[in-house]
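Take a look at the structure below.
All protein chains of the complex are present and in place, except for one that has been dropped.
Showing subunit A:
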Amino acid sequence: MSADVIKTDAVIIGAGPVGLFAVFELGLLDVKAHVIDILDRPGGQCAELYPEKPIYDVPAIPVVTGQELTDKLMEQIKPFGAEFHFNERVDALERIDGGFRLTTDDGTVFESKVVVIAAGGGSFTPKRPPLPGIEQYEGKSVFYSVRKMDAFKDRDVLIVGGGDSALDWTLNLQPVAKSLTLLHRRSEFRAAPASVQKMLALVESGNIAFKLGQVTELHGADGQLTGATVKAPDGTTFEQPLEVMLPFFGLTMKLGPVADWGLQLEENLIPVDTEKFETSEKGIFAIGDINTYPGKLKLILSGFHEGALMAQQVHKYVYPDKKLIFQYTTSSSNLQKKLGVK
């Protein structure tokens, strides 16, 4: 959280492969960028959905995994010193004099001359368990992430899940909560073994409870949970009293705030032209999986191409008085200086 406004040439929304390569293309044209992503690391779908899977159609790289591609892109864009803001979601985007103002869910404010939306399939959002009425408790007694530990102080907390988020928050919230119960469908955990050991030690010492089962019903009123019905693996049910519940069931892609920015949308995608990849709003560009145009293919290589063309138009907005001369990285000493190889 910062009270100061961050001023920059371009804000890139999304640190997927396409957002990352946009840093490169903009950087070559002296456009400084800040990159924002709700995830805690770069790579978008490549890092979140298939880090270990091979990709075979990135030109000149016969095979590369999602994570390797991300790492290589990060290396390639390093010379341009883009600043990354992870764990933050861009919530608001509005036009101001001479550009745009963007505000994140954490309250960070950016002012930029252009905006590049590289939001892919949308922002990665925690899955909401399909429990009847769960919406009414969200934000008051059902949380999908922990922003302030204070919200859990002296409360009866139920954490559901067996992954790293569930285990990490079990360990972190245990000292703060009045009581803490970890609920998981089985006694094996996908979380890091060290965290599992620590959690089991806390169970041993009586500081937390671990129970097997799955929540089937929520009980409470006016947004305040009082308990949950839990189905145990043997099919019997029991009542679990609680005040706060934290379900951790992984992430799913949801279009999210992009829908609220007044842009023209077609089936949750942003239509762009195929010359500049600009949206219905001048100065706002959309590249990668989030955009649509006749013949669009949701491929990494297409997103890279879109970034290169987008950057040409951005240059015109950022440097209206400068004429852009087309150059190759192979032979331009000017570009090579920017890349730090000369």
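Assorted remarks:
The rule we apply is simple: contacts are C-beta pairs under 8 Å (C-beta built on N, C-alpha and C of every residue); 3 or more make two chains touch, one makes a residue touch a chain; residues count from 1.
Just so it is clear, contacts and distances are computed from a predicted model.
From the set "2Fe-2S ferredoxin", "ATP-binding cassette domain-containing protein", "Transport permease protein" or "NADH dehydrogenase", the protein name that UniProt assigns to the chain left out of the figure is "2Fe-2S ferredoxin". Across A:Gly16, A:Gly162 or A:Gly283, the single residue that touches the chain missing here is A:Gly162.
Residue-wise, the contact with the chain that is not shown comes from A:Phe249, picked out of A:Phe84, A:Phe210 or A:Phe249. Within the complete assembly, A:Arg128 is the residue of A:Arg128, A:Lys198 or A:Lys296 that touches the hidden chain. The missing chain lies against subunit A, touching residues 48-50, 53, 121, 127-130, 161-163, 184-186, 188, 190, 214, 216, 249-250, 252-253.
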